[in-house]
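Only a single protein chain was left out; the remaining protein chains are all shown in position.
Read from first to last, the chains carry the letters A, B and C; within each, the first residue is number 1.
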Amino acid sequence: MDLKPDERTMASTAEHPAHLQHHFVSSDQQFDAAKMGMWLFLITEILLFSGMFVAYTVYRVWHPEVFDGMAALLDWRLGGLNTLVLLASSFTVALGIHYAQVDNRKGLVTNLVLTFLFACIFLVVKYFEYSAKIEHGIVLGDGFAPHGVSHGVDYATYDVMFAQQFFSIYYVMTGIHGFHVLVGMGLFAWITVRAVKGHFTSAYYTPVELCGLYWHLVDIIWIFLFPLLYLI
Amino acid sequence: MGENGFWLPEASTALAGEVDTLFWFVFWVSTAIFAAVIAAKLYFVFKYRRRSEQDVPTPVHESKVLEAVWIVVPTILVLIVFTWGFDLFVQLSSAPPDSYEITVRGKQWAWEYEYAEGVQTAGDLYVPVGQPVKLNMSSVDVLHSFFVPEFRIKQDVLPNRYTSVWFKAENVGEYTIYCTEYCGTAHSGMLGKVVVVSEEDFAAWLQKQNEGLPPAELGQQVYNTQCAVCHAIDGSRKIGPPLNVFYGTERVFTDGTSATADDSYVRNSILNPASQVVEGYPPAMPPFSALSAQQVDGLVAYIKTLE
Amino acid sequence: MSQVNYLNHDKSLKSWLFTLDHKRIGIMYLVAVSLSFLAGGILALLVRTELLGPGETIMSADAYNQSFTLHAVLMIFAFIIPAIPAVMGNFVLPIQLGAKDVAFPRLNLASFYIYLAGAAIALTALVVGRVDGGWTFYTPYSTSVGDGILFITAGVFVMGFSSILTGLNFIVTIHKMRAPGLTWNRLPLFIWSIYATSIVQVLATPVIGITMVLLFLERLLGIGIFDPALGGDPVLFQHFFWFYSHPAVYIMILPAFGIISDLMGTFSRQQVSGYKFVALSSVAIAFLGFLVWGHHMFVSGQSAVSSIIFSLITYLIGIPTGVKVINWVQTMYKGSVWLQTPMLYALMFLFTFSIGGFTGVMLGVLAVDVHLHDTYFVVAHFHYVMMGGNVIAALGGLHYWWPKMTGKMFNETLGRIAAVLVFIGFNVTFFPQFILGTRGMPRRYYDYLPEFTDLHVLSSLGSYILGVGLFLILGYLLHSLFRGKNAPANPWGALTLEWTHTTTPPDPHNFHETPIVTRGAYDYHLAPELFGGDGASGDGHGEEAEVSVPSGQATS
Partner (left out) sequence: MSQHAEHHITPIKTLVQVIVALFALTVLTVVTSRMDLGALDVPLALAIALTKGALVVSVFMALKYDNKVNAVVFGVGALFVVVFLVFTLFDTAFRGDLSSTTKGTIMEQEAAEEAILEREPDASALQFNRSNE
């Protein structure tokens, strides 16, 4: 009747692998639970962004001409480049998981490193985009006052009513997205180290899978941000 | 149907009476169902109370029919109530086209009113009895809400946007206006009164508001409410010409004629603007024949004071 | 009490602060949430005392405005939302499922500390500056006063994370960790309701997150999304706010439905009437709850089209809720109704929550709402739903699970006296507010016209009775910890796993071996052992449930 705790756990750990936590019955249960948890987390992310998409739509419906005009200030070449970069990084993550599943550690590590690098490129491009705007008085909040001329664009002509709404939405959306990219880079640095140490096998690669799911979502958000902000 | 008094204040518009009828319908149906549920509850508690530990309950077969009744009957009831409430809501929201319009401004922490006749007041809102009154409302600072319990009307007042509410008071009397959207320290002090007076008293009240002032000040009030949209007084061009630089000058009209701007010219421009359109301006001004003689005199006096 | 249980297996402070045990986390939540309730309650008593007479009674207008605001913020974000899911859900849910813990124990501990951090940030607002205007933070008022709002929004944002993580954890736990044989149709209704609640938490809370971020930026930088002075739209803020805050009402009330279902079934010794309907309607209400937020905005200046749509859907959600009440009453039919303290709360709930529900229907009627909106009628309505619904159910649940949590029985006589005091105090406090509201008394008023004085005095007196009742509960529960009788494994003769398959208090790992479930949560006709009356004390280790009733309470 009075089993000591360790006896009890011993009884059940007999054939348990190291990664299996005591309250799960099997690795599969643990993997499925983790993955479902991640999907639930992802929809909270989607709903977090949904607020911004709603704000965007409402103001766009009210002031279509303003939103149309303002998109011209965003460089579609840089936005397009970043889209390709993020898509490529999604691809490398998916490849990485593939290699984890077939126990190819080198393939996994290479692809994780590539993903990390793509994320860096994305943020560097973003940095140049931001600084070009801030220089001309297109900032988030109080100081908003477009001015100056560069590349034949007279920024002052963009100082119209409701232009601020567009750029507030632009900054908050891309800012929160950029923050997610930053977090993703942290995650990839962490799992790359673990992958190098050989923590992941075809039997256990849950963290890679979960970080991958997260990263794809960051990609999907951008897939929508790009046309909404830069193109239409 | 219940009596007003204990639950609801006096209903002072016809529409308020109709809202009350709906209120009492929902109230009594709810009370009846509530009483039945509580009675059943108490009866079951007593009838099936546990008498001993060995008390074995009888398994019950659920009746699908009963379950369906619980769903269908309330659905029908609420659809009736919805339709009824919807109909009244549309009436509450649509002011009759012949409404007498008053501009209302909410600000921390007072109500201000502006009448078409150029009268500006604050606090108490004078309205004629038996006449639909529409309030066009906006706020100069934060959200407010215009609430008159006896009229069963309420509408939030927003900054940078107009909202409206209307009522047709049936009885002469005074009714409290509350602000019902939290607006800061003195939110609970942001009260006012709707003073409903007879048609004649209302006209007299308006008259008195205007008369009480020297002509130039009355004119300034009228200018602020009626003219300022199109005419500047700092020499700048709006839709119409500015009013501070022309008195006594020679005016050239679109038909090629010209005249000196004197009292009668000003009067004519207000009451019959189309007859003398100044060159370079669109013939956009409507005749302001609703202004009283005092108001027009006031305007003339006011324009003379401008430089 | 010689056996090893979750309370005594390691008594160090560290073992509590870093515990991954869902039961200990639940107890820590209980302490934190109770403190929030205490603080919010004291503020409520101050507010009611101020309203004893028109004009200044005990505090200035600014102090009053801040008091009711903090009362609301504390009660809603720091108390009601975590109260049932985080306390009782954490403690009971894994055991009812036959699991050793929730799916993600570390996340569970993290969400507790995130909650504490959020509450601490929100309370910083007290020190830093004024926060008034109520828990709704309507712009542009909220963006135009005091820096306190920055802390409150940050605090709410952080507490939201805690809520999301708890909900996520429970959904996965319910999906993936049920014991063998515990099919969806056999789940206790408490689990069903926590499941529905968790869905709302996961779907709605992120939106308050982004709303708080935008509000924070609007106040800090002026981004022009919500501030009309910059071309923003204050009504849009209200949409954002209520997209979360209306479903949040269901975060508050759905777990209460679950507790009431468990109590009605257990204390009537009867299958809960319409089990499937009650279970599935919880989930349906969770989803429909997202489609009605605009009924808070009938007079806000939103379009009439949306008012009409929101009003219609509001009725649709009222129906399943109403049918649930009828089901609970029907559950007693031909049962064996045992009037112990937890059951008294369940019966009280049927009374107060029904009033809350019916007045909710009145508020959903478009034309009637125009008159009642933002008056004391609304105040009374949501206190009947939140307090008369959630808090009364939480008290019932606390009394029900207290023996399991602490291993001690509370004093039944005092329990009943307190229940009566709470019932009387509650109704005397809030019923007069319905009348105040229909007569036109607006809410959030520091001062009022003399004709409202009598009803306000009555309401304040009621609040004191309510206060006495609640302090009495606190007193005898604390007393029972030290002087209470030891509780048997299954004092109430319930059929769910936390009573039948584990000791009191539970083992650190909940079960010695994974239970195998062979009957539904309320299948009393499959549990003849309950009615033998042999009085033997169950140890909770057996496959067969053994039940006893403490001798002092057998006759009632």
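We adopt the following convention: a contact is a pair of C-beta atoms (placed from the backbone, for glycine too) under 8 Å apart; a residue touches a chain by one contact, two chains touch by 3 or more.
Computed from a prediction, not measured in an experiment: that's the story for all the values here.
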item: Among shown chains, those touching the left-out chain; value: A, B, C
item: Residue among B:T13, B:S30, B:Q108 or B:T163 touching the omitted chain; value: B:T163
item: Of B:A14, B:A39, B:V73 or B:V90, the one touching the omitted chain in the full complex; value: B:V90
item: Of C:R24, C:R219 or C:H239, the residue in touch with the unshown chain; value: C:H239
item: Touching residue (missing chain; options B:N136, B:N224 or B:S292); value: B:N136
item: Interface with the undisplayed chain - residues on subunit B; value: 90, 93-95, 134, 136, 138, 160-164, 229, 234-239, 241-242, 245-246, 278-282
item: Contact set of subunit A toward the excluded chain (per top definition); value: 17, 26-28, 31-32, 35-36, 39-40, 42-44, 46-47, 50-51, 53-54, 57-58, 61-62, 76, 80, 83-84, 87-88, 90-91, 93-95, 98, 101-102, 161, 202-204, 212-213, 216-217, 219-220, 223-224, 226-228, 231-232
item: Footprint left on subunit C by the chain that the document does not show; value: 175, 199, 203, 207, 228, 231, 233, 235-236, 239, 243, 290-291, 293-294, 297, 301-306, 309-310
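Criterion: only the chains that are shown with their structure count from here on.
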item: Chain contact graph, described as a line, ring, star, complete graph or other shape; value: line
item: Innermost chain, taking as reference the mean of every protein Cα atom displayed; value: C
item: Chains linked by the largest number of contacting C-beta pairs; value: B-C
item: Chain located farthest away, centre of subunit A as origin (C-alpha); value: B
item: Gap in Å, rounded to a whole number, between the CA centres of subunit C and subunit B; value: 40
item: Overlap residues in subunit A, where contacts from two or more other chains coincide; value: none
item: Residue ranges of subunit A touching subunit C (in the complex, touch as defined); value: 1-5, 8-9, 21-25, 29, 32-34, 36-37, 40-41, 43-52, 54-55, 58-59, 140-142, 144, 161-162, 164-165, 168-169, 171-172, 176
item: Interface residues, subunit C side, partner subunit B - complex; value: 61-62, 65, 132-134, 138, 140-141, 144-145, 228-229, 231, 233-235, 268-271, 273-274, 277, 298-301, 304, 307-308, 311-312, 315, 318-319, 322-323, 325-326, 329-330, 332-339, 347, 350-351, 354-355, 358-359, 361-362, 365-371, 373-375, 435, 438-440, 442-449, 524-525, 531-533, 549, 554, 556
item: Partner subunit A, residues of subunit C touching it in the complex; value: 3-4, 9, 99-105, 107, 164, 168-169, 171-173, 175-177, 202-207, 209-211, 213-214, 217, 220-225, 230-233, 236, 239-240, 508-509, 512, 514, 541
